[in-house]
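Okay, so here's the structure we're looking at.
Shown here: the complex without one of its protein chains, the others still in place.
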Amino acid sequence: MFEHTTKIRVRYGETDQMGYMYYGNYAEFYEVGRVEMLRSLGLTYSGMEASGIMMPVLEMKCKYLKPALYDEEITVKVIMDKMPGVKIHFRYEFFNEKEELIHLAETLLVFVNMATSRPCLPARDFLDKLKPFFK
Amino acid sequence: MFEHTTKIRVRYGETDQMGYMYYGNYAEFYEVGRVEMLRSLGLTYSGMEASGIMMPVLEMKCKYLKPALYDEEITVKVIMDKMPGVKIHFRYEFFNEKEELIHLAETLLVFVNMATSRPCLPARDFLDKLKPFFK
Amino acid sequence: MFEHTTKIRVRYGETDQMGYMYYGNYAEFYEVGRVEMLRSLGLTYSGMEASGIMMPVLEMKCKYLKPALYDEEITVKVIMDKMPGVKIHFRYEFFNEKEELIHLAETLLVFVNMATSRPCLPARDFLDKLKPFFK
Partner (left out) sequence: MFEHTTKIRVRYGETDQMGYMYYGNYAEFYEVGRVEMLRSLGLTYSGMEASGIMMPVLEMKCKYLKPALYDEEITVKVIMDKMPGVKIHFRYEFFNEKEELIHLAETLLVFVNMATSRPCLPARDFLDKLKPFFK
């Protein structure tokens, strides 16, 4: 299992008139969480795209347990339960400043060779960096 | 069963550098679809909030089958399979201009009394307008 | 002078906790207004990009006179005061449902040849369609 935690503050523009973070904006927090998880391994998503591989999202699901409020620093925990193959699965747990669990989510992404538009395996380097976490 | 269809064009600001609509922006299309479905019944979500009831989202799940592209007019079909109670469930099917099914989603929302912050039943009027579709 | 008017409804996700449309979201309304103005001439921005010309924004300025509120259908009037050259200037006037002027804006864009990344003139066809409005 591989875990990584990022903190992201809710922007004013991300709230809606209910006074909560708009439900559509959580997906951007997952994205930031995933990207920072990769960065913690010395990998960048921009580098992956530069090498010709992109990672579109195939599936997403989530539960909104409590609202995320303006200016709160949300703790975004990203969890990879198993080694990726052609597809890669992430789970997310969001905590507010009171350390309450406020949100649960999962996404399934696929590695795609940008030249052929076909699914592919991630780079060797990517897998090598993850292996130590899945023994 | 009650169904309603809305057309929404993908804005430039909704695309990302993959050249697709960003995966986080679909949720706003569900919202527009839901709101236009209510309007087709002579109801407005703003009117509901004015009457003291809001509808936060509890759960969402979706599958991205094919990308939605810039400037495409997406057909957003919203389906209510059963009469709402305290909670209301919506399904969504998105079709591109070639009439291909590109996206499937579901959301579960709850009616909340804004004064007490507690779940509640929707207004009588709301239920009366839906009843004919669920005999 | 060439003018075109589009109506755009404020989405819930575009509001913020002040209960107004978030000030950063107006720019997307300008974009939709510009694109629909081009479409009224039989031109599409996606077609322009497909032909190798893109139109990044160089300058923007605006005044927020009154708030745009959730679910209001905003009338977005786009005005081109003079024939474009390498650069193209647009003015915008927003009206709410009470026909009050609520927002004024201007943007300056440039035509860029995507192959060379250099400023260029728009296609002949584009200029020919605009000429009748500037005699």
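So that you can tell them apart, the chains are marked A, B and C in the order they are listed, and the count of residues begins at 1 in each.
One rule holds for everything that comes next: a residue touches a chain if its C-beta (ideal position, glycine included) is under 8 Å from a C-beta of that chain, and two chains touch if they have at least 3 such contacts.
For clarity, every value in this text was computed on a predicted model and none was experimentally measured.
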What chains on display are touched by the one that is not shown?
A, B, C
Touching the hidden chain, out of B:E3, B:D16, B:E93 or B:E106, is B:D16
Tell me which stretches of chain B touch the chain missing from the display.
12-13, 15-20, 22, 24-25, 70
Taking the full complex into account, what residues of chain A touch the chain not shown?
9, 11-13, 27-28, 31-32, 35, 44-46, 70-71
In the full complex, which residues of chain C touch the absent chain?
17-18, 20, 23-28, 31, 49, 54, 56-64, 67
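Following the convention adopted for this analysis, only the chains that are shown with their structure count from here on.
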Mind checking chain A against chain C and telling me if their interface is mostly the same residue numbers on each side, over half, or mostly different?
same
How many angstrom lie between the CA centroids of chain B and chain C, rounded to a whole number?
28
If you average the Cα atoms of chain A and of chain B to get two centres, how far apart are those centres in Å?
24
In whole angstrom, the CA-centroid distance of chain A from chain C equals 34
Multi-partner residues of chain B (at least 2 other chains):
27-28, 31
